[in-house]
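The other protein chains are all here in position, but one chain of the complex has been omitted.
Here the chain labels run A and B in written order, and each chain numbers its own residues starting at 1.
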Amino acid sequence: MPLDTSSYSLALLRLDGRRWNELRRIHAQISTQAAADGSSYLEMGNTKVICTIAGPAEVRRTGGGGSDAEIKVEIDIAGFSGVERKKRTKTDKRVAEMRYTIANAFSSSLLTHLYPRSTIQITLHILSQDGSLLAACLNAATLALIDAGIPMTDYIVACTAGSTSSYSSNDESADPLLDLNSSEEMELPFLTVGTLGAGEKVSVLVMETRAQIGRLEGMLAVGVDGCKQVREILDQVVRRHGKKLVNSIVE
Amino acid sequence: MTSLKRTTVGDPHSTNISSKVFVRSTKSGKVQKIVRELYLRQDIPCSSTLCTLCLSNAPADANGIALEDLRCLCSIPALPFILSDRPAGTKAFPNGHYLVPDTNALLSGMDLFEQTSAFYDVIILQTVLEELRNRSIPLYNRLVGLTKSEEKRFYVFFNDFRLETYVVRDPGETINDRNDRAVRRAVKWYGEHLQQAMKAAGRTKRCPSIVMLSDDKENLQKARKARIEACSLHDYVSGLADADLLLDMINELREGQDARASHGALLYPEYFTKSKMITGVKAGTLHQGLFNVSPYNYLEGSIRVPAFERALVVLGRENMNRAVQGDAVVVEVLPKDQWKAPSSKIIEEEALNRNENADADEQEAVVTEQEQRALVEEAKKTQGKSIERYPQPTARVVGIVKRNWRQYVGHVDTTSVSLSTSEGRRQQTVFLITMDKRIPKIRVRTRQARELLGKRVLVTIDSWDRDSRYPIGHFVRSLGELETKEAETEALLLEHDVQYRPFPKAVLDCLPKEGHDWKVPVNKSELSWKDRRDLRDLLVCSIDPPGCQDIDDALHARLLPNGNVEVGVHIADVTHFVKPDNAMDSEASGRGTTVYLVDKRIDMLPMLLGTDLCSLKPYVERFAFSAIWEMTPDADVVDVIFTKSVIRSREAFSYDQAQRRIDDMSQKDQLTVSMRTLLMLSKKLRKKRMDAGALNLASPEVKVQIENEASDPVDVEVKQQLDTNSLVEEFMLLANISVAGKIYNAFPQTAMLRRHSAPPASNFQELQNQLKVRRGLELRTDSSRALADSLDTCVDPKEPFFNTLVRIMATRCMMSAEYFCSGTQTFSEYRHYGLASEIYTHFTSPIRRYADIVAHRQLAAAINYEQLDSSLHSKGKLEDVCKNINARHRNAQMAARASIEYYVGQALKGRIVEEEGYVMKVFSNGFTVFVPRFGIESLVRLGDLAVPEPEATFDGENYVLKTAGSRTETIVLFEKVVVKISDQKEESTGKRKVRLELVRSGSSL
């Protein structure tokens, strides 16, 4: 096993050679699936996610539907995505939690009142997991929703932030970390933060590990800052896609 | 359909990203393939002060403080970079050099790198650090320790993250080859980089060489081909000034292997493969456990495994298969016809293999002739018996899960050293005999054999190969002459892993600045007075052993108007001074406990706190943590409160003084009256405790009288028990129990508690049988109450000491008490068996025990005095703390015992005394005698009775040993004997020990 996170203090380098405030490489594509109403493919390091959108479509079942569109999220974690081949059941609590978080986040950012009694189905396929899974899902869903042309007030972009010291160690010089990979997530406290728009408006904040309250502010600040960086990258991807569309019309 | 494929050409990062793929297997045997990203960069500095290129991109942490500035802030020399600009050189490298060791060099020479005479300016490559970590965690920790010390100038260079030095593993290349190549690449880059840097800076001075140290011949060859400076550790050290000394410290492993490869005589069976062991253990065909060697017979080991109620016995060197005391091993149970009773014979390595030649490998067999003979005799005896006493399952070691090798203290076996002058300083192989009899002799190659004779030395075991009868090790350092107080004390401390070095500066910096002038603030509005009760007008006093400086506890009692009594126990408020997680706290946590030796005390906390500021000295105001009860005159607790307080002790009594004052009826002052009240209550408390089934156990406690620190011991006396001893004890127990309940209620998952589990019935089996056979007495062990009662019936009207003897022996059958974190056990497991209490903790001695400090913090949080530190919320953290302090506590006790043993030996030096003793154990070729007068227990071998050795018949069922021939004696268990006590230097351990000779046995008494 290679070095663990405790080696950070030796040279202020993380396990994969990044500094504390560096994102992993983000690569994204829009409109990858012609059959879907909207789709995207996103890589954050080795975390790879495909997102497809179906809808807004009419509510089929009886008894549901209201004055706003309902957002349904389905997450499919491929068996080969993790280190160990694991069969996840439908009732997996962690997946359910992610689905709920994503649905909740987008029902506030999408203009759902334009589509009464309809559903917007977000389907996420996770091809590879290497940390920051929820953040990657949120980003991929944002791109796919843009592709689907569903009106929204602004993008939701997300990333993770952690701390170099575990909860119980009283390390004075604990640094906050940006965009954790899976080995860091396993050892360190971290949170997922999602912001709406260019400002510092936090719309998603999830933390499942314990962290000392004093370090939280730093982690959050780094996370929000990271979201800005992510937003810039996604912005370019969206613009490039928009240009391509306009060009194809002109031709 | 859009293709997700993309070209990497357009990606600006593509050259900087690589990935690392490796396969690992988990504990459960699964194989995992791990893929990790690597971000290669160019801003990793070389850290040489010669280089100006790298200065600009020194990394910064989140506070914007560059790493190097950070070092300055921590009052560390204001060097911008670590590696010096004038590194030391040798003849071969006159311009000075930076050393780059590879993994092998570190594995074999870690002791060298820790030397202060050489090995400065060392570059540790990330590749090497990772490899070392995989190979040996302790070595890795030592290396990380080195990189953190400023004066050694060790720098960790993350070569695998730097673009220029990153090496991709070629297909078909082994990982070792790849790592070696990475090391060479880094060395080359460093050389080029420095040259460039020098040029850029326009310096004229010659550039220091970058020297790769490696013990791998192939690696060295390849390095030379690539024109990289490289040499083997051996060659490098030979060029240093104190080469002789340093050469000994190179690990034998590699050299030994080369030399021995030709021999090929394999003495031990091969270990099973890891996977075979794992599957075997899982399937239940193999068993895993800790290997323990019998202190009486070095050829007999035992392993407790969950599958068997009785310990598995491992007999003989071949079955032990290179396992050393404390190793985690995997064993295979032997067929039932090979099961044996545990040995009833004393076998000491020294006695059997006295004259072996350490160099003579050729005729080596696993089992020497003498050993063979001893074993055969043994076997005959067991088989000849009509009824087998306890046929115990036997096993053989088939693999080692984890070695428990550490540094051992010992001395060179005189007989193994060749003294002929012609040999001069030639390297020779000697045997090193460790102080711990359970550790086999260690074969050490040294050039300084003659200097080391008669010295206490520290060695480590490096390896134990199949073709070597003894483990191979190397010499670390010499502690001094045998039998000098300094050397022996240090040996003792090392052997018991007691941290005895002076407190580092960081710890002393945590002390209050006022030093000895610190006083309780007069102004009550001061922060430290917050939530503190002013108890200065209470008549508080302390009762301790004479000469006690670290006074943990003080007491008071006063009558209340309603007829009840208020009793207060005041404990030194150590946590006021020791704040969680500062340097002092972590040092104390590491030390775990104060260690009391006969002539010395190894403090857990710095002197200033332990003996002054925290110590509840008389006549001065001190901060305390008080537990105050309201009790009825029948000692029933009505109410209890806990509070931080300020007290002023009126007097510090010794047990003796207090007793005299209480007994002196003419004294009628308030203090004495309150002490009498306390005594009265304590007796009632004790009675209640005894009724509940608390055990009154005994251990032989003696006290060594020393006139002053420097002189030799004068006399040995058995400690006396006074009423006042139990007065203090009862109230401390009460306080501990009350606090335990309080903190458990407040923190059900993370309270620091102490438990003493009920011993399994099988522990008492032997003693029960002995009592039944010899005295017709019954020992009932179904509950602590039953045990306490039946112990009371074990009396011999003619022999008042008999009861104590039984109690001593019963104590040895008990489990040891341990600290634990409440969340790790179910409530029913919290019981303290010996004290018959549902719940217990340690609260009353925070100056000398770390557990008490934790309890203090938790209690303070429980009464809302302060916030609980986060580290005390974490179950995992607390478990680590418990594990450590349990081990430290045990070690401290053993060290104290060893110290007493040593001094008893010294006190008896040159004296010959006849004294009464009692037979505690009977073997087929000897017996142990306990002498209460000195609290010593020692072996008497048959061979010691008379020359030639008398014939003996051993009746194991009745515990009788009859000798005939040259001397006729009958040795019966529990009987009184008279022994002659003299001192003797024990050859096997180099310790001065008492030697007992039988004068009269019970039959002839």
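Methods note: a residue touches a chain if its C-beta (ideal position, glycine included) is under 8 Å from a C-beta of that chain, and two chains touch if they have at least 3 such contacts.
Everything below uses one rule, namely that contacts and distances are computed from a predicted model.
The listed choices are "Exosome complex component RRP45", "Carbonic anhydrase", "N-terminal acetyltransferase B complex subunit MDM20 homolog" or "S1 motif domain-containing protein"; the UniProt protein name belonging to the chain that is not shown reads "S1 motif domain-containing protein". Touch, as defined at the top, links the missing chain to these shown chains in the whole complex: A.
In the complete assembly, the contact with the undisplayed chain comes from A:239, out of A:86, A:210 or A:239. Although one chain is not drawn, the whole complex shows that of A:8, A:41, A:155 or A:190 it is A:155 that touches it.
Considering the complete assembly, chain A touches the hidden chain via residues 56-65, 111, 117, 146-147, 149-155, 197-198, 235, 238-239, 241-243, 245-246, 248-249.
By definition in this document, only the chains that are shown with their structure count from here on.
Work out the mean CA point of chain A and of chain B, and you get 49 Å between them. Residue ranges of chain B in contact with chain A, taken from their complex: 1-2, 4, 6, 11, 13, 17, 19-20, 22, 24, 30, 32-41, 44, 59-63, 67, 70, 126, 129-130, 133-134, 144, 147, 156-158, 160-161, 580-581, 869-871, 873-874, 876-877.
Of all residues in chain A, only 1-3, 7, 10-13, 15-22, 24-25, 27, 29, 31-34, 41, 45-46, 83-84, 130, 167-170, 173, 175-176, 181, 183, 212, 218, 222 touch chain B in the complex they form.
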